[in-house]
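Structure below; questions to follow.
Removed: one protein chain of the complex. Kept in place: all other protein chains.
Now for subunit A:
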Amino acid sequence: MTEAIDVEGLIKRFGKVTALDGLDLKVRTGEVHGFLGPNGAGKTTTIRVLLGLMRHDGGSARLLGGDPWADATNLHKRLAYVPGDVTFWPNLTGGEVIDLLGRLRGGLDPKRRDDLIERFELDPRKKGRTYSKGNRQKVALIAALASDVELLLLDEPTSGLDPLMEEVFREVILQEKRRGDRTVLLSSHILAEVEALCDRLTIIRDGRSVESGTLDELRHLTRTTIRAELTGPVNGLADLAGVHDLISTDGRVTFDVDAEALEPALKSLVAAGVRSLVSQPPSLEELFLRHYTRGEAGSAK
């Protein structure tokens, strides 16, 4: 079994709204997989289908080799889920919730539980209604992380956590990763977190996967910004396919270039004679913004 999650052509409709429209998602066993997309893209819906909470209208979904709807109860013994928007019962304490969810999942490691409570600096004696947003998130995280499961489904798990606690979360996930047999699906809007944790990621928009691969592979798909000071005039750069937004003023050129066109572009610069050169890889933000908005921009072109 090399794929913990295997989703193909998934379709989910809510009345007239098509929330998932042929979504593909493949998560390999043992990897931390980033799951990204703008608000309303369908991340939560996908995770709910994977949990057998919702039925899909088309396509296929496999989870840990089973059918998420039909085998839900058995599969859930092997996974833990942190919902995006966590609320708890007002009269149960955080500690009680952690124990309850762990037991319902089939048991949790008490040592690990206490260790996590300490690391996340949680007071487990408070009642559900008195926890702040961030502290509720911690309770759900500890409950999920304290169980020894194969798969973690985390839906924006760090929303509301302060930077210090975010750091703790990253450490814990990296530890898990080192074990090598735990798979994590991490939906997130925090790019630094994705960059720090994820082996591979899938970007979705409007219920469809628009990109999937390692960060480097995705970077490869986007443009690099080049700034150069030249000793002579440069020829043919403007006509080169893959060169965009070229500005050249007395010996200085600035342009964006697609990965495929990088080599010919550099060659023509070298031919002109280079005094200095700065090459800036696409920032993560640019990468995502491009993917998030490509629909509108792409269709306009």
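Following the convention adopted for this analysis, contacts are C-beta pairs under 8 Å (C-beta built on N, C-alpha and C of every residue); 3 or more make two chains touch, one makes a residue touch a chain; residues count from 1.
Definition applied: contacts and distances are computed from a predicted model.
The chain absent from the displayed complex carries the UniProt protein name "ABC-2 type transport system permease protein", chosen from "Hydroxymethylglutaryl-CoA synthase", "Xanthine dehydrogenase family protein subunit M", "ABC-2 type transport system permease protein" or "GMC family oxidoreductase". Although one chain is not drawn, the whole complex shows that of A:53, A:246 or A:262 it is A:53 that touches it. Within the whole complex, the absent chain has one touching residue among A:28, A:62, A:112 or A:127, and that is A:127.
Listed residues A:8, A:67 or A:85: the one in touch with the omitted chain is A:85.
Per the touch definition above, the residue from A:74, A:175 or A:293 contacting the chain not shown is A:74. Where subunit A meets the chain that is not shown, the touching residues are 48, 51, 53-55, 72-74, 76-77, 80-81, 83, 85-93, 95-101, 103-106, 123-127, 129-130, 140, 153.
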